[in-house]
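Note that one protein chain of the assembly has been removed; the remaining protein chains are unaltered in position.
By letter and in written order, the chains are A and B; residue numbering begins at 1 in each of them.
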Amino acid sequence: MMDTVLTIDRLKKHFVTRQGTVKAVDGISFSVQESEVFGLVGESGSGKSTVAYTVVGMYRPTEGKIIYRGKNIGQESRKRPKELRKDIQIVFQDPGTSLNPRRTIRQILELPLKVHSLSKDDKKPLERVEELLEMVQLPPSYMYKYPTMIGGGERQMVGIARALATDPSFVILDEPTSALDVSVQAKIIDMLIQFQKKFKLAYLFITHDLSLMRNVASRIAIMYLGKICEVALASEFFENPLHPYTQMLLSSIHVISDEEEALIPKKVVSRGEIPSPVNVPPGCSFHLRCPKKMDICSEKDPVMGEVSKGHGVRCHLYDGEAG
Amino acid sequence: MPTPLLEIKDLHVWFSVFKGFLKVLDGVDFVVWPGEKVGLVGEMGCGKTTMMKAIMRILLMPPATIRKGEIFFKGRDILKMGQGQLQEIRRRKISMIFQDPTAALNPVFKIGTQLRDVISCTRERGKSMTKGDIRRRAIQVLKEVSLPDPERILENYPIQLSGGMRQRICISTALVSTNELLIADEPGTSLDVTIKDQILRLIGEVVEKRGTSVILISHSLGAVRNMTDRVYVMYAGSMVEAAKTKSLFANPRHPYSQGLIAATPKLTGGGVGKGVPGRIPEYIDPPTGCRFHPRCEHAMPICRDKKPPFFEVNENHQVACFLFRDNQSHR
Partner (left out) sequence: MQNKMQTKLARTKELSRRWESIHRNWYKFSRNPLSIVGLVLVCTIVFIAIFAPYISPHPESAGKFVNFSDTCDPPSWGHPFGTDRFGRDVLTRTLYGYRYSLGMALMVISIMGPTGIILGLVAGYHRNTWVDTVIMRVTDVFIAVPPLILALAVCSVLTPSIFNAMLAICVAWWPWYTRMVYEITCSLKNEFFVQAAELTGASKVHILFREIIPNCAASILTKMSLDVGWVILIGAALSFVGLGAQPPTPDLGTLVADASSYLPDLWWEAIFPAFAIMVAVLAFNLFGDGIDDMLGEEKGG
């Protein structure tokens, strides 16, 4: 029986701007178990990155709770206890901007060690840095280089090393390989999966790439305009996608083999674009693009309901309200 | 014997830098026939953008130098053309769609103004167009890319439109004049998956209708598989495999192509491969012979000495690898 590491309970994060209130995250609930990889999928404007930033403490929630190992942690990072900051780490998406171009790799990796005074077993920070670099399969001489001197994949490995430097138990990965080529991506994902097994980490893995998600996550949730549309076990998700948006996403993927073609829903072709999060349509936020739209969809926002064990959908097609 | 629309022969492009020269393109051979959709697959840093810029001759000439090679467009060498002929080619024969639509549109001008500029620049010589003609043509071309309410879009600034719409507008600027060759550099990469799919389908439809040839550059194998007739795989400055798309995906021959396909995550699951070991070579001191040999598990002594030429494995399937020297697969 696995423990729950993180529970998100009706989380909302709204930003007040001149154009109106941006409801980036608008009522999300899910939980992540110990040593699990939980995947969060969504396109731009879905709010997935905002979820990540709120959990890690860059933003304060507008409403709702974030419960980590039993404690409510809905505060900004600065107000959180140091122990917590060591335990939850994040790997950012863009390796170009997540490392300070004017600091050497060594300085970048030493920072978390120095802040948390981590010299394990009397090892000096320098040795720990070497250890970290070795762990991500980079030569120790890299510690004297600047981020601009190394490739994007390698920078991301440094980002991962930085996240693991404090020995966390929960790591948020915000599109860690979206900016990278497929062969570098494979290497990094392989490394991440190995670390997950070795250090018994729980991951909140965020990406827009469903093919990647299939091979990484054990449970997947899809977000659209700040709300979760569907959540299920990975295999169930792909074999039996229920929500029209899920089907639309799947049908947009360009696969490279015929076996995969069989999994793609043919009837749902993508159309329309995601509306601005300032002007969320009334009723179900997806109804303007939905090929299976019914009258009720433009009036009432559906609620998440469980269709089968572990498989939840938020759609009028399945909640018995169609009429 | 029909002439190819575009033919690159043994192109070598070097860049001059602090420590010497970056020998980026190392003998590129590339052919596009009229009406054909050709894909160019390669990872970041393999030189595909350099090659495209060389075709359009928009490479910054220092620090870039073209050491050797020719680029023939309908039989005439682009690299030797004068400004006048080059202008003609850019106006009416070859257009390019850039990767980032936001950067390709000028933020301080309305869409209508920018389209008007493109239309009047690319009109046929000697043919004059009135303001009304230009506007009608602009609306026509916006409709062709399925943009709703074109009249309103003409009055908008790029910032008021979404990424997908901006990309469609970029495509429309490329379609304005009668084009024979469209170079699409990673279209839709910076956009959402669903929008990217729409854009790729749009490009496919438009070129089918007009009979334009397309070079679709991408690092995404899936996009190339669905949208092209023939594919080139590029690594570190030269082509390693060239085949009909179906043939490549059914049976990739070059170890690099195989590595790429194995590394691509699949919807059917099965885990993620280990990728291709090693990293792209430094162009300042690239490996001798076949540039892939340091990363190749089948490397032989000859791979270090000589650069492999294309060997024909099947009809319309060529591989630049000494494993196929005798036209027989070793596996």
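Methods note: a contact is a pair of C-beta atoms (placed from the backbone, for glycine too) under 8 Å apart; a residue touches a chain by one contact, two chains touch by 3 or more.
Since the structure is predicted, the reported quantities are computational estimates derived from the model, not experimental observations.
Asker: Using the touch definition up top, pick the residue from A:99, A:210 or A:297 that touches the left-out chain.
Answerer: From the options A:99, A:210 or A:297, the contact with the absent chain belongs to A:99.
Asker: If I consider the whole complex, including the chain that's not displayed, which of A:27, A:57 or A:176 touches that chain?
Answerer: With A:27, A:57 or A:176 as choices, the missing chain is touched by A:57.
Asker: Using the touch definition from the top, which of A:78, A:198 or A:266 touches the missing chain?
Answerer: A:78
Asker: List every residue of subunit A that touches the chain not included in the displayed model.
Answerer: Given the touch definition above, subunit A has residues 56-58, 77-78, 82, 85, 90, 92, 94, 97-103, 107, 111-112, 115-116, 126-127, 140-141, 144, 146, 148-150, 162, 166 touching the missing chain.
One rule holds in what follows: only the chains that are shown with their structure count from here on.
Asker: Once bound in the complex, which stretches of subunit A touch subunit B?
Answerer: Residues 43-44, 151-154, 180-187, 189-190, 193, 208-212, 214-216, 234-235, 238, 248-257, 259-260, 263-264, 270-271, 273-274.
Asker: With touch defined as at the start, can you tell me which subunit B residues reach subunit A in the complex?
Answerer: Listed in rising order, the residues of subunit B that touch subunit A are 43-45, 162-165, 192-198, 200, 219-223, 225-227, 249, 259-276, 279-280.
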